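Of the protein chains in this complex, one is absent; all others appear in place.
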Amino acid sequence: MLQILLNGIVSGLLVALPAVALSLTYGVLNFPNFAIGSMITFGAYIALFFNVDIGVSLFVAAGLAAVGLAAVALLIDRLVYRPLRGADHVTLLVASIGVYFVLENVVRFLFGSDIRGYDVTVARPHRWMGLRVNNEQILIFVVAFLAMVIVWFILMRTPFGRAMRAVSDNPDLADVRGISRNKVIALVWVIAAALCSTAGVLVGMDGIIDPLMGWNYVLPLFAAVILGGIGNPLGAVLGALIIGIVEEMATLVLPTTYRQAVSFVIIVLVLLLRPHGLLGKPRISR
Amino acid sequence: MIGYLTAILVVVLISALVALALNLQWGQAGMVNFGIFGFFAATSYVAALSSLAGYPLLISLVLAILTGVALSALVALVSARLREDYFAIATLAFAEAVRLFLLNETWLTGGANGLPGIPRPLSAYSSGQSYELLFFVMALVLAAICFAFAEALTKSPFGRVLRALREDDLVAATLGKHVLSFRIWAFSAGGAILGVAGYLHSSYFGYIDPTQFGAFVTAYAFMAVIAGGRGSNTGLLFGAVSVMVLLEGTRFLKDLMPFLDAGQAASLRLILIGAGLILLLIYKPQGFFREHRLRVDKGDTK
Partner (left out) sequence: MTEPLLKVEKLCAGYGSGDIVKNAGFTVSENGISTIVGPNGAGKSTLIKALVGLLIPRSGSIILAGKDVGKMNAPAKARAGLGYVPQEHNVFRNLSIGENMMLAYEFIAPDRAGFSAARDRVFDIFPDLVGRESDLAGNLSGGQRQMLAFGCALMPHPSLLLLDEPSAGLSPKYVEGMFAAVKAVNDAGVCILMIEQNVREAMAISETAIVLAAGEIRAQMPAREFMNHPDIHALYMGAASTRQQEGA
């Protein structure tokens, strides 16, 4: 039972990273970024390129992936989302699906559909207090924890973080208080890209890198953000952890192939019973 | 040549029907059905299973339509109250659940291998080239009925209420109309049309598997509806045709660029679709045709 809990927490932490990214972009840009799954994939593949094709260590490759994905995200914002600034939700939604297709298929075009893997040695699992823990899990735990502390610090203790929260809260007022919306948006994309590429590398370390890897996370990501409350990054983390644990527990009764169904059920339940999620505030629907 | 032409035309008709359904659900009623590929898949499989079990054309068609209506009504009942982006996520989640089901319940759906050997309707009456023509005529008739149905709904008082609801929930609700039931009806009407589309799809191709029903179906449908000008049924025809032209045209990409392998050509096509969707949204969000009533402005930028 404790093993299930452990596995659940770790997989939850993994989802928490892009969930925070999704939550931040939702708050500041005011639309759900469907392309987030493809950002994870893209980040993983940039790292793959540097790690396998160029030959740097995975650690360095991950750093380069963050930079590369940030550049791509900024480019996409400039080309796609900036011309659509102020458009209604659905337009932005559909645009982000378009972006999804482009990103995922650029990866497929350049790298093909075969399953690839990073150039890492697979260590044997450790035993700790009677539980089986492998290196990846420890890494995920440490990296995710670190990432979240950093994001928390940025959001709560720096002017830019305050600016991000201000723009999420009230964009017009933020304008009037001297905050440059475009700069804040750029920063959000950079942070989101760093989180997504890190998640992509961590997922890839499990051994499966293929163009569809990100799509499998779209549902759990949205479930996490909806469960936690849209626009609340802390809620996103909480939501992700809960989903991770519930998914693991579900494998006791459901075949593993139905893991994602858990997210589906959670989405439906939350939207029906408490649409603003655990930590969100009730909003008047449009 | 005739065979190739009718093939394209049938595919255009099927896509036009999917777009028609979306036009009813989203164009008229404002319900953002991102998961349309899931409903399409479900009706297709039901039609296929029914045909494989030996039931004649009419029965399979009716079963597919009923499936479309039932699933749509169910999803709408649960989610109609939700705001646009939440509704989109909910339908997407549903579609993914359908996909999971199709992949895993191999005893019923054949899993990733799908269902081969679906009997073609009316094959007793003709064969070869004239069969292609016959099938096309049948498809045309069915499509025409669906279009007439959709047009009738659009021009009726029901359609007017839907459009009023689409513009402003709050105002429409104060008029005393039961917002929820109108939306559920509209969504289900779209589901019925998807049933016809699903039947045509599985009986034409004779073989279905889950990869035919990916999220790209959503992309095509939205492209067609947006290009045609949301809400306009005639514009939608134009939209569907142009999307198909784009797709078929890009099929020739492989011939133009022989250094691409099949997989790359396929992904290039999808890249173009994604880019096309984005360009459409930026430069022609109102589509190429106007809605047949008042022109819809983009609305407040808030």
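For clarity, chains are labelled A and B in written order, and residue numbers in each chain start from 1.
The rule is short, and it goes like this: a contact is a pair of C-beta atoms (placed from the backbone, for glycine too) under 8 Å apart; a residue touches a chain by one contact, two chains touch by 3 or more.
Fair warning: this is a prediction, and the values are worked out from it, not measured in the lab.
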item: Chains in view that touch the one left out, judged over the entire complex; value: A
item: Touch with the omitted chain, as defined above, among A:Ala166, A:Val201 or A:Ile230; value: A:Ala166
item: Candidate in contact with the missing chain, chosen from A:Gln3, A:Ser57 or A:Ser180; value: A:Ser180
item: Residues in chain A touching the chain absent from view; value: 159, 162-163, 165-166, 168-170, 172-181, 281
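Rule of thumb we're sticking to: only the chains that are shown with their structure count from here on.
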item: Residue numbers on chain A that touch chain B, as the complex places them; value: 31-32, 80, 83-84, 86-91, 93-95, 97-102, 104-106, 108-109, 112-113, 215, 218-219, 222-223, 226, 255, 257-258, 260-261, 263-264, 267-268, 271-272, 275, 285-286
item: Residue ranges of chain B touching chain A (in the complex, touch as defined); value: 26, 32, 34, 78-79, 82-86, 88-90, 92-94, 96-97, 100, 103-104, 169, 215-216, 218-219, 222, 226, 263-264, 266-268, 270-271, 273-278, 281-282, 285, 298-299, 301-302
